[in-house]
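For this depiction, one protein chain was excluded, whereas all remaining protein chains were kept in their positions.
To keep things simple, chains are lettered A, B and C as they appear, and every chain counts its residues starting from 1.
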Amino acid sequence: MKSAAFEYQRVTSVAQACALLAEHGADAKLIAGGQSLVPMMAMRLARPAVLIDIGRIADLQGITVCDEGVRIGATTRQAHVQADALVQRELPLLIQAMRWVGHVQTRNRGTLGGSIVHADPSAEIPLVAAVLEATLELQDANGSSELSAAEFFYAPMVTAIAPDQCLVAVRFPVWRDAHVGSAFDEISIRHGDFALASACAQVALDAAGVVTRCVVGVGGAAPIPQALPEVAAQLVGQSANATNLDALAAAAAAALDPEGDLHASAEYRRHLAQVLLGRVLRAACEKAKA
Amino acid sequence: MAIELKGEQTLPVSQATLWALLNDPAVLAKTIPGCNTVREVGPDRYEMGLKLQVANVSGEYVGTVAIEEKREPAHYILSVEGQGSIGFMKGHAAFDLEVVSDAQTRLLYTGSGEVGGVVAGVGQRVLSGVAKFLVGRFFKALEKHIAETQAHPAPK
Amino acid sequence: MSNSKFRYIGQHRRTKEDPRFVTGRGRYVADIVVPGMKHVALVASPHASARIKAIHADRALAMDGVHYVLTGAELVAATEALMVGVDTPLVKRYPLAHEVVRYAGEWVAAVVADTRALAEDAAERVEVEYETLPCLLDPEAALNPDAHLVHPAHGSNVLYRRKFVWGAVEEDFAAAAQTLSFRCRWARSATVPIETFGVTARWDPAQQLLDVWASIQMPKYPDQIARTLRLPGNAVRVHFDVDVGGSYGVKRGIKHTVLVGYLARKLGMPIRFIEDRLENMRGGDMHGPDRIFDMQVAFENDGTIRALKIRALDDVGAYAGRSPLQLGKPVGAIVGPYQIHSVEYEPISVLTNKTAQEAVRGFGQAPTNFAIESAIDRVARHLNMDRVALRRHNLIRKDQFPYLIPSGTTYDSGDYHTVLDKAMAAADYPALVAARDAARAAGKLAGIGIATCLEPSGGNSSFEPLFNPKNLTTTWMDSCLVRVDLSGAITGVMNTSTSGQGHETLVSTVVGEILERDPADIRVVHADSLNALPSNSPVGSRMAIMLGSAAAGAAKIIKANLMAIAAHNLKCPLDDLVYRDGHVSVKAEPSRVMDWDALIEIAHRRIHQMPPGLEPGLQAKFVFEVPTGGGLPTADGRVQMYPCYSFEAHVVLVEIDPATGQPTLTRYAIGHDCGTMISPQIVHGMTWGGIAHGIGAALYEKFAFSENGQLASQTFMDYLMPSAMEVPSVDIVDHCTPSPLTVFGQKGSGEAGYLGAPAAIACAINDALAPSGHALDELPMTPMAIWSTLQSAGSMK
Partner (left out) sequence: MSAEKLHVVTLMVNGQPRSAAVPARTSLVDFLRDTLGLTGTHVGCEHGICGACSVMLDGEPVRSCLMYAVQADACAITTVEGLSQPDGTPGVLQDAFCETHGMQCGYCTPGMLISAHALLQTNLNPTEADIRDAIGGNLCRCTGYVQIVAAVKLAAEKLRATGGAK
């Protein structure tokens, strides 16, 4: 299990990375943490001719405040995201998700952006990005562009990112509402495994306990990390004590078209999605009330 | 791992045109995802080179495509078999062309495929999703081809 | 436990091997660098069943740094077929496929290159043309007369099938008040050590000698390598001083070594092959039993179990090896720890187009225990009887030992009721019941599992003649050599490699005990196979018994020699002398003493002071035969299988999230009796490890195949071994019923925990499911399987 030979280039700027991507196109691949890419290369499923190491570009790392909330550099390590005080304060949902992401050893190397670009349909960080409607900052040799997370995910491990583009940062909106609650939950066979299904939600309540904003989504139960805006919309205007959360979850799950695999049939995944949606909606409402 | 696929797509061409397109190796070469060479090796039999790149996974396959059980202009079975460094793939799909109107044809497909080798052992979790994505790409390419050829009809 | 009669045995002492492991100084096969060695990568079949039409190696051979591409045709011509455990000479097997591939992942060609990476580059460029053949995956379908034949020359897919009837089975069934029957299934899992198999070989043409370093645990490994390579036995030197990174049965590696040995000799280059994880999972041939049990039980209304009928259909995959014999070992404990009057047992071993099966911890006993314990639970549920009471009613009583079971084996000793009581006390059974009932009241599913199981130990070969009448092996000896050098330092020499069992600690403890010298100062080394005394390797929970007894035997000779030297020099009859701490004194006159140094000095330098007839120097070998061994089976298939029977009683509480089917083990206790424990820390460790492994088999692990024979769980992403997050803390309560057959009363413990954990956990899950009226009879009991069962029960929320 040794990678096929490749040419290695460590770059010190995004511009350099983009220039190389422009030159080599689909034959090149960016690497930062490599926690998903390296095993695929070891099995020779992935075999880029050129590996462009963006792991040391300072511009791609770091967590800062931005207009809509928090901006996280694409190659910021997952462990740093998890330990960051700003993220802990402003993005509780992302923090709740992080404990399900791999193991401490992989979080130390794995990057936030790497997980999003890898777009595993069961991965936690892409789900949070999709549900929170994060904005992805992309760059290529011709300049910068942006995509909303809703436009980003196409299929399992397939995204809108072009072969010559580099994800630069992800901007997560922060809710300034007075009463916000969020929840992330997941079923995996063992801790740290790919989720059989996951779900997360965030709600905001007004002083009367009525839901004013809501986002919700499921992972592992669709080809992509699936935000469910219609479900969220149905909750807005309802009391946080709404009794129809399970019905909402059931309706949402029924509309999903998950794939079955070795560990979970499509039917079981749909069922887990329903259970988890009910749980996270309820938990988010409870936390918002508290 | 076995992969089951089923679906339909309505295309803005007549049944006869669609039939011709689906029997044209040049069109197949253009629309089958990753296909880079097609060489006719017999009646309704082609040798095909495929370079598939889905996300991080890339695989090169060499194989054959055969068109079987032809019932012009409404039905055929497309069989594909390929082998490459990351394993083999094979599959077959039945295509049924239903007339919707003079300018519209519904293409119904039902098929199954299997892959073997490392991909099967490692990628079982996402194979079906990826296969569906590739079918989608095929139809997008076919629609694009139709749009192009309708705008600029190819000389006979 | 208190072992006041022993000085070192049974005491908490540090393990001899650990310091080198914690400092990164273990010496595993992949750590051994032989100058000039080249590396192998394999071309594996992507098809489960296909004819090889052609192999084109030119593109690979044209690459810089690539030395050779070996294919089956060459290897088949140059080597003998690998040994098969049963009498099926036409089920031929070679390290590389020849003409036909029979499972996905089977080796088709081997590439030799300067580095492993280059070898993999070249392996990708070897083009193989296949014509696919029908693929057989279902073991029941394998029995059909029109099934695809995995080995057409053999004429059938059945490797072994026999119906044993021990006792008046039909009469007992007819006379019993009740009977029940069910089917249960043990999934294909294995021990999957964290180290894959690896081997390096070097051929020395001047000496005509093949040196082999391997990650090995295999009886008669050097002999098999030599025979297969058509070399005399003394032309193969296996270095047993290689640390083995876990095995628990599976590190057999014959085909790997034949391949590498052939290449080393052919190419005149040292050759290394270390399996990568993909090669290991799909083509390492280390999958374990894959078994369907059809069980019938005859019993009385008071719960007395009269008779059993067991049909065990085992899917061994595409080749045989020793795997069919895994249906043989359970013959020696076919009634478990219970007084069951008669048994019918029909083991059937079939071929399919799957990865070949090899020995796995317990050699087939854990699946059998799972089936027997499932039967016991079903009887209890059927009679609405308490499962513990039912077991107590049927367990063999302490006063009944030695106890002869219907299949011809005598159990040496035991006190099953006491051990069960201890386990129940450790688990605080009433509290456990209360916790279960509280969980149920709170809307959860919860269940308690009990399993009382045997660990046959002292590994004998009796299953070989039982399953293959042409095989008349009746001894499976093991040996030890003990040497006291001129300085008085003691060295023990063992004759096999070790894969974590702590044999150096075992030998030093035993020798120290006999010679009354501190084991910390006793060195233990592993001979190579040309220096070694006979050994049958650490299989079948045998080393405490076999190596322990051999070491004790050798040490006793040393001690006797020291006594003889003292008697000669003190001019005193032996009976008047006393041995203490290595010094010998006259009982009646303690001041008349010859100390250790003086005795050693005489033994090594002063033959004039030696008693007549005693060899100078101070070393002794001892070859120990398996106690109770030596017999061949009777015509009706009765045989004394293993000598010593360890016992374990598991008590486990499982809670299941009714919404998701996800189980959690919330409490686990085990009562364990393996007689005298030589090193309690080692025994406890193996027991905890065995339970963790059993948790894997019960809940997580399965080599799953797709409909077209692809191994779908080829990596650790899909073959799920439990981590510290899944394995609970487990309380072990010891009990000691010494074996009357061994020198210190020890029994075996290498399979402890694993032999009962899957049974106990399955019973717990079924107790949790019982209120739904449904049962789950297939391992692993995954969340989806549990959920699906509940769905069918219609009790889901």
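One rule holds in what follows: a residue touches a chain if its C-beta (ideal position, glycine included) is under 8 Å from a C-beta of that chain, and two chains touch if they have at least 3 such contacts.
Since we're looking at a predicted model, the values are computed, not measured.
S.K.: Checking the contacts here: which visible chains does the omitted one touch?
M.R.: The chain that is not shown touches these displayed chains: A, C.
S.K.: In the full complex, which of A:V38, A:L86 or A:V210 touches the chain missing from this view?
M.R.: Here the residue in touch with the unshown chain is A:V38.
S.K.: Of the listed residues C:Y68, C:Y103, C:W203 or C:Y248, which contacts the missing chain in the full complex?
M.R.: Answering carefully, the residue with contact to the hidden chain is C:Y248.
S.K.: Quick one: say which of A:A4, A:L86, A:L147 or A:V210 touches the chain that got left out.
M.R.: The one listed residue touching the chain not shown is A:A4.
S.K.: Taking the full complex into account, find the residue in A:S13, A:T64 or A:Q105 that is in contact with the omitted chain.
M.R.: A:Q105
S.K.: In the full complex, which bits of chain A touch the chain not displayed? Write them out.
M.R.: 1-8, 10, 31, 34-35, 38-39, 41-43, 51, 53, 55, 79, 102-106, 108-109, 191-192
S.K.: Could you please point out the chain C residues that touch the chain left off the display?
M.R.: Contacting residues on chain C, toward the hidden partner: 14-15, 17-26, 28, 30-31, 63-65, 114, 117-118, 191-196, 243-248, 274, 276-277, 499-502, 681-682, 684-693, 715-717, 721, 723-725, 727, 729-730, 753.
Operating definition for what follows: only the chains that are shown with their structure count from here on.
S.K.: How many angstrom between the C-alpha centroids of chain B and chain A?
M.R.: Centres of chain A and chain B (C-alpha means) sit 32 Å apart.
S.K.: Between chain B and chain C, tell me the centre distance in angstrom, where each centre is the average of that chain's C-alpha atoms.
M.R.: Computed from C-alpha means, the inter-chain centre distance equals 50 Å.
S.K.: Between chain A and chain C, what's the gap in Å when you average each chain's C-alpha atoms?
M.R.: Roughly 44 Å separates the two chain centres.
S.K.: Out of chain C, which residues touch more than one other chain, so two or more?
M.R.: Only 124, 278, 712-713, 715, 717-718 qualify.
S.K.: Can you tell me which residues of chain A touch two or more of the remaining chains?
M.R.: Chain A, residues with two or more chain partners: 43-44, 194, 262-263.
S.K.: Tell me, which parts of chain A touch chain C in their complex?
M.R.: Interface residues on chain A, with respect to chain C: 1-5, 43-44, 187, 189-194, 196, 262-265, 268, 271-272, 275.
S.K.: Sort out for me which residues of chain C touch chain A in the complex.
M.R.: 115-117, 120-121, 124, 276-278, 659-660, 662, 700, 704, 712-713, 715, 717-718, 720, 722-723, 725-726, 782-784, 787-788
S.K.: What does chain C use to touch chain B in their complex?
M.R.: Listed in rising order, the residues of chain C that touch chain B are 44, 46-48, 104, 124, 130, 278, 281-282, 706-708, 710-715, 717-718.
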